[in-house]
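Sharing a structure with you now.
All protein chains but one are shown in place.
Right, chain A next:
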Amino acid sequence: MHPAGSAAGTPRQRKWPSKRRIPVSHLGMADPHQLFDDTSSAQSQGYGAQRGPSGLGYPTASASPQAAFLADPVSNMAMAYGSSLAAQGKELVDKNIDRFIPVTKLKYYFAVDTLYVGKKLGLLFFPYLHQDWEVQYQQDTPVAPRFDVNAPDLYIPAMAFITYVLVAGLALGTQDRFSPDLLGLQASSALAWLTLEVLAILLSLYLVTVNTDLTTIDLVAFLGYKYVGMIGGILMGLLFGKIGYYLVLGWCCMSIFVFMIRTLRLKILAEAAAEGVPVRGARNQLRMYLTMAVAAAQPLLMYWLTFHLVR
């Protein structure tokens, strides 16, 4: 092996013929023609102290770099190959995951803290006294949810969805209808309804030709807020029976209706006012109907996804 190449490799991948070994009595820098110092044995510095007292009386120790290569070439190469495969695989995942899941955009929606979550949950159950629904902007980008309670986030919808699935399992368990695959069934049916809703709203936004900065992820976030009310309804239904369920569900339906109207109005209808375009009655009315339809769909879905869980 070329000395320069060996220096760049692992300490063991060195092959010195014996005739070089005997006259030049130190390893590692044996070849005066070597272009650069071989510092690969710096890795073994930690072992040097341990080796010191035990170095003598050790006929094979000096042979270690050379013999070790012969003894361990396969395991070394296998290790190097395996670690390079793993690194390659990880690189591949990292490169391609950005194509399917926009990770940095998602990080914005998870930049939350406990205070924000508390305030948002309060808003979801009681939106009637909140005055200012506008999201604050900071140089063209909306501020993180941490700093503005009006910004949408994905932490609450994600947690609410998982909690809904678990609470549904609990509810089915108390009625002795539980089996683990039912959990999966509940989860996939709720997810399917969510996807359907998102697609329907996107389609209608496209048909009404609304110029809005409402992204898909924003929409998923807004549509996920109804799971909080659903969880409340199911828990009350478990504790207090059908009366409790209907009361709490009714309250949550009203609250989410008002919440959605007030939030979406700013997103869908504000463009008309902001652009300064003379407001054409029909177009604005169409947008208003769209907002009302989206908001009205929420209570319906809340009832549809929970009524079979409470007996």
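Criterion: a contact is a pair of C-beta atoms (placed from the backbone, for glycine too) under 8 Å apart; a residue touches a chain by one contact, two chains touch by 3 or more; residues count from 1.
Just so it is clear, contacts and distances are computed from a predicted model.
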Protein that the absent chain corresponds to, by UniProt name, given "Glucosidase II alpha subunit b", "Protein YIPF", "DNA helicase" or "Nucleolar protein 7": "Protein YIPF"
Contacting the left-out chain in the complete assembly, out of A:79, A:92 or A:106: A:106
Absent-chain contact - pick from A:159, A:198 or A:288: A:159
Sites on chain A contacted by the missing partner chain, in the whole complex: 11-12, 14, 17-18, 21-22, 24-29, 32, 37-42, 44-52, 54-56, 58-68, 70-72, 103, 106-107, 109-115, 117, 155, 158-159, 162-163, 166, 170, 173, 180
